[in-house]
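With one protein chain held back, the other chains of the complex are shown just where they sit.
When the chains are written out, they are named A and B in that same order, and each has its own residue count from 1.
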Amino acid sequence: MTRALGWVAALGLAAGLTAGFGYAPREAVQGNVQRIMYLHVPAVLTAYLAFGLVLLGGIGYLATRRMGWDRLAAAAGELGVLFTGLTIVSGSIWGKPTWGTWWTWDARLTSTAVLFCVYVGYLLLRRLIEDPDARARYAAVVGIVGAVNIPIVHFSVKWWRALHQPSTILGPERAPIDPAIGLALFVNWLAFTLLFAYFLSRRMEIARLEEQI
Amino acid sequence: MTYARRAWIVLWKDLLIERRAKEHANALLFFCVLLLFLFQFALGPDRDRLAAAVPGLLWLGFILAGLLGLGRSFLGERDNDCWEGLRLTPGDKSAIYLGKLVGNCVLMAAVEILLAVLFGVFYDVDLWTPAAPLGLVLALGTIGLASVGTLFAAMTTQVRARELLFPVLLLPVQVPVLLATVSATQALLLGQPLADVAHWLKLLAGADLVYVTIGLLTFEFVLEG
Partner (left out) sequence: MPSNWGYVLAAYGIAAVAFLAYWRHLARRARALAARRAAKARAA
């Protein structure tokens, strides 16, 4: 089942690359560098999905005390950090030619960096506790605080500074988007979600086997 | 015993301990004085530069003092084997959290007011004219800092590498509180009316509400360990 999912994800990524480089047109204003978007936006959406699952796993564990929920939270936390890291790196690389700098303290970059730090802390906490039940409980609390903090971070940083182009996918002010670019984004988002599901499933299976030893 | 009474007992016990063992509070206050020196050395003697940096430095000082103060709020319970006692307390455990939180807020507020007065004197900033609105910002910021801080302190007390893990967990979560309080303080020091920082105050109040609610709801799971 997991293996099949892996192949589907690999196929999806191949389709995503084809859509992003072969099908989608060269963007008029930014040129080819805009194609980083097909990596950047799906990565950040997947990261948010992961942090949502960390929250879900934490609440599930505290409510039921079943280790399965904790395995979900642990795997999703790890993947969330991976995808947030990719978001920051790809955004930084995209920023250099378009804004002329690798890093600016603009709203969206800053809040993504803050999220990254919160969940690196989450992983550190998990590493430092031996007892499985205490680890699951503490991690659940940090995961819940981290997730409810996301909107608070979002607004505080937004009011603090703004320079980023308005978000194309999330947010009320929907910028007009070329349908071909939209389709390429959708295919890549689907591929990233499949890849995430594959990694999540493998990571959870490993955690389950580790608990049995 | 009522809920409020149980929270009050925890608060009273903590304040009494702080009053009897003054060494900790004194060391914390002295640490704040040292921070003033450090900031001065880091920025040099230029008055204008110092004045521009004051809101940030002030809150950096509060946060550093808060990290030290909050981090040890459950150490007494652990070292004196009172953890079991807290765990076995009948009734809703969130009363313990509430008592601890109020106690931490009182202590932090005391340290912060002193630090603010020192800032006013040594850096020649006028903190008196906007004193009332500044007090409001300070109160809201302190609740935000202490609410998550108390929860995380209870957790990290039981973990090895506590001194390191506590700030590593707390600081990123507190970024909104820092941004809101520094921005509001800056505006107030520039003489802007309270209405101009209303959005920051609303954000702080909302954040406080969320943090305290989460703390009350999850504290019993932390206490189990």
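Rule of thumb we're sticking to: contacts are C-beta pairs under 8 Å (C-beta built on N, C-alpha and C of every residue); 3 or more make two chains touch, one makes a residue touch a chain.
Because the structure is predicted, anything quoted here is derived from the model rather than measured.
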Note to self: By the document's own contact criterion, which visible chains does the hidden chain reach in the full complex?
What the structure shows: A
Check: Which is it among A:Gly52, A:Gly85 or A:Pro151 that touches the chain not included here?
Finding: A:Gly85
Notebook entry, point to check: In the complete complex, which positions of chain A touch the hidden chain?
Noted result: 17, 29-33, 35-36, 39-40, 43, 82, 85-86, 89-90, 93-94, 96-97, 195, 199, 202-203, 205-206, 209-210, 212-213
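Following the convention adopted for this analysis, only the chains that are shown with their structure count from here on.
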Notebook entry, point to check: When the C-alpha atoms of chain A and chain B are each averaged to a single point, how far apart are the two points in Å?
Noted result: 31
Item checked: chain B residues touching chain A - in the complex, by the definition given at the top -> 148, 151-152, 155, 158-161, 165, 168-169, 171-173, 175-176, 179-180, 183, 199-200, 203, 206-207, 210-211, 214, 218, 221-222, 224-225
Check: So in the complex, which bits of chain A are touching chain B?
Finding: 62, 114, 117-118, 121-122, 124-125, 128-129, 131, 134, 137-138, 140-142, 144-146, 148-149, 152-153, 155-157, 159-160
